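Every protein chain but one is kept in place in this view of the complex.
Going by the order they are written in, the chains are A and B; count residues from 1 in each one.
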Amino acid sequence: MENKKNTSEAHEWVYSPSLESTSHIEIKGKYELFINNEWVAPTSNKYFDTINPADEKVLSKIAWANEQDVDKAVKAARKAYDEVWSKISAMDRSKYIFRLARMMQEKARELAVIETLDAGKPMRESRDVDIPLACNHFFYYAGWADKLEYAFPNQKTEALGVVGQIIPWNFPLMMAAWKIAPALAAGNTVVLKPAETTSLTALKLAEIIKEAGIPPGVINIITGHGDTGEAIVKHPDINKIAFTGSTQVGKAIQKALVGTGKRSTLELGGKSANIIFDDAPIDQAVEGIVNGIFFNQGHVCCAGSRLYVQENIAEKVVEKLKHRMKSLILGNPLDKNTDIGAINSKEQLQTIEKYIQIGIQEGAELFQCEGTLPATGFYCKPSIFTNVSQSSVLSQEEIFGPVLTIQTFRTIDEVIQKANNSPYGLAAGVWTDKGSKIFNLTSKLKAGVVWANTYNKFDPASPFGGYKESGFGREGGMHGLGAYLKIIK
Amino acid sequence: MLESNNRSIFQTINTASPIDKVGVEERVARFQTRSIKDDAKSQGLKMVLSMIDLTTLEGKDTPGKVKQMCFKAHHLHDLHPNLPQVAAVCVYPSMVAIAKKSLEGTSVKIASVATSFPSGQSNLEIKLADVKFAVDSGADEIDMVISRGKFLSGEYNFVFDEIAMIKEACGSARLKVILETGELCTLDNVRKASDIAMYAGADFIKTSTGKIQPAATMQVTYTMLLAIKDYFEATGKMIGMKPAGGISTSKLALHNLVMVNEILGANWLHNEWFRFGASSLANDVLMQILKFETGSYQSPNYFTLD
Partner (left out) sequence: MSNLEVLKTYKLYIGGAFPRTESGRFYNPISKQGEVLGNICLSSRKDLRNAVVAARKAQGPWEERSAFNRSQILYRIAELFSDRKEIFLKEFQKQGSSLEAATIEFSTILDRMVYYAGWCDKYNQVLSSVNPVNSSHFNFSTCEPMGIVALIAPPSTALIGLVSLILPALAGGNTVVALASENLPISAISFAEVLNDSDVPAGVVNILTGKQEEIAPIMASHMDINAFISSDLGSIENPIAIACIDNLKRKFTYFEDFNLPESQGLNFISDLQEIKTTWHPIENIGGSTSTY
C-alpha cells in the first residue's frame, strides 16, 4: 500500500517517492471558452474551480458556458463548416489532423502531467497510456480523411455538418481525441464539452489547435457543467450528438433528441464480466484481473468489474490476486511508482463507499490490503468481494471504482449465461489457453469488445462500443467513421 | 534422495498452468516503469553489489587472473568506505583451490561450475567426478547444468534423477541448477524445468551459463520467480534464484530486484536467496553509487578492471 517509512524487517525495500516534475508545465489561473480559435469570456461571467483530487487544491478557474455561449460556438462551427472545412481538399484536412497529432506528441509530457493533476490518475498511466493513445488517435484518423471512398465501397458519403460532443472525466484527453479525430476526418466541425472536473487537457488541446493553424471554428471547446451539455444537446443547428458517460444521462439525451432528426452515438456504462477458466494462464489472468478493475482506479466504462472464476481454481486465483494486490502502490498520482491514484471527485468517492457498504450489508466478504490512506485527497483502496451472488446489488450496478465482485462457475454454458445476464454489454474478458474455446465464447458473449487473454487494450484502429444499455455506435477503426457520415447514394 | 517416480511431483509439473508470453511481456514492461530513486536507489545498489557472484569462466583462465578477481571481490573500491563485499566468486573447478586460498578470511563464498559445464554433454560418472573435484577443492556452492538435450526430448525423469544425484554429491555445498533458458526457448519449458529442479533438490535455480544468448531476460527471470513462489506456497521451502548473463547495467539489476521484491517479498532480498551472475555489472553499480553520492556522472577510468 502506501510507502511506509520505517520497518523492523532487515531487508525491506521501500521505494522512495519519485515525483514527476511539474516545473516545465503551464496552467493558467483562468481559462475562457475557446471559440473560433479565440479565448472568449463566458456571457454570464461565471467561472468554476477545477481541483486536484489528490490534495483538493484549486488548479485553475474554468469558464461556465450558458446557452448563448453554446450558440456562439455552434455558429462558429457552422460558418467554419460552410466556408472552409467542407470546401478544402480532403488531403488538406488530412494534413491538418496530422499536424495536431504531431504537435500533441511534442507536448506529450506536459499534457500527461496536467492530466494527472486534474484527473487524479497515476502519472505512469497518463504518460504511458492516455496521452500516447490520444496522439495516436489523431494520427490514425488523419489518414482516413482522403480515403473515405475505401471505407464505404460503392457508396458516396457526406459529412453531417456540425457535431456536438460531450465527454467524461475518466480519460479526459483520450476521450477528446476519440471524439474530435473521426469527426474532423469525416469532414465535420466540432463543439466539444469536456467534463466539469477535468477541463484542463482539453483546454491545452485548444492551445495546440490554434498553434497548429487549424482554421478557426473547426474545433470549439466549451467548458461548463451539465446545463452546458444540455444546451448543446438541445441546440437546433447541431446535426449529431456524441456522448460518453453514464447510462442514465445517455437515456436522457436520447429522449431529448427524439423528433429532432439529429444523429447520435452513445457510449455508456458497463458491468463487464472477466471470465477465468481452469485452463487459463493463471498468473497472466491475475494480471488481467488487476488491469481490468484497478486500472485508472476502476474509472473505466469497460472495467472487468464482475470476475467469474471456474470453481476448481477459485481459491488459487483469489490467493494470487490478494498477493498481487499487496504490491499495488496507492498514493500521490504524480509519483511515478503510484499504481492507484486518486478518485476523481468527492462525489464519486462517496458513491463508491456507498456501494462498499451495501456489499458488506449484503453479506459479501470484503478484502482490502492493510495501510493508511493519504490524509488529504480522495482515495479508495482496491477492494474485492467474495461470497457475492448474481442477484447481489454489487454485481448488478455499475460502481465505477476499484471494487471487484467475485463469483464462481462450474461450466462454460453457465458462465456465458451469467455473463450475458445484464442490461449492459460493453466488454468481456475470457481467459483460457484453448483457442477453439475462445472463438466460441467470443461469438456467444453479448458485448461489443471481447478481450481474450488480455484486458483493457485499446488502439485507434480497433472499434470500441457496446451492446444493449452500454450504448450504440463504435469508436475507433474503420467502423468508427460511419458515425460521422451520411450515405447519400 | 528424491525419486522421480514420485507421483505428486509430476502431477504438480504436469498440471501447471500454461504461460501466456504476451501477458508476461506486459507485466515485465510494467516492472520496468518502477522508478527507483534517492534512498531506495542507494539501498538497492548496495544490495545488488552484495548479491554479485563475480565470475570468470574462460578457457584461458589462469591462477593470475583468478587471484586478481578474488582480490577485487573484497576490495571493490577501497577509495570509498563501507561498501559491501560481493556474495561469491564463480570459477571452473580447476581454479577453486586458488580462489579458496585468495579468499581465506573473507565472507566471500566460492562457487564452482561443474557437471561438464557449459554443455552438460557427458555421462553421469564424469559429472559426479567433476562435482567431487570441485567440492574437495573447497567449493561452497556448485553451479550445475541440466541436460537440455534430454529435457527437449521429453526425458524429464532423467533430468530429475540427474539433479537429485548431483545434489547428493554436493554434500553440504549448496546446489544451483542452471536451466540454460536460452536453449529451452519457451517460458512453459522454463517453468517446467524450474519445477523439476526444485522438486529434485535444487537450492537455487539459475537461468544461464552465460555462454549463449539470450541469457537472463526479465521474462525468464519473472517466470522462475513465480515458480519459486508457487513452490514456497506448496512446500514452505525457500529456493534461491540467480539470473546470469546479460545484466550489465545497474538499471537492469534494480529492475530485477523490483521483481524479487514484488513477487517474493523482502525475505528474498538477501544474497542467501538471490544472486547476480555478472562480471561487468559491479563497476557499473560502483559508478552509480558514486554518482548518487557525489552528484556527478562517473568515468570508467576511475574503477578498476580486474
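Everything below uses one rule, namely that contacts are C-beta pairs under 8 Å (C-beta built on N, C-alpha and C of every residue); 3 or more make two chains touch, one makes a residue touch a chain.
All figures in this text were calculated on a predicted structure; none of them were measured in a lab.
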{"item": "Visible chains in contact with the missing one", "value": "A"}
{"item": "Touch criterion as defined above, residue of A:V58, A:I360, A:A461 or A:I487 at the omitted chain", "value": "A:A461"}
{"item": "Which of A:A195, A:I282 or A:I416 contacts the chain that the document leaves out", "value": "A:I416"}
{"item": "Hidden-chain contact residue, picked from the options A:D146, A:E311 or A:E397", "value": "A:D146"}
{"item": "Touch residues of chain A, complete complex, unshown partner", "value": "91, 94-95, 98, 102, 136, 139-140, 142-147, 150-151, 412-413, 416, 434-437, 439-444, 460-461, 477-478"}
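One rule holds for everything that comes next: only the chains that are shown with their structure count from here on.
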{"item": "Mean-CA-position distance for chain B and chain A (Å)", "value": "44"}
{"item": "Of chain B, residues touching chain A in the complex", "value": "17-20, 22-24, 26-27, 33-41, 43-44, 47, 226, 233, 257, 261-263, 266-267, 269-270"}
{"item": "Chain A to chain B touching residues, read off their complex", "value": "9-18, 124, 128, 279-284, 287-288, 319, 327, 336-337, 433, 453-454"}
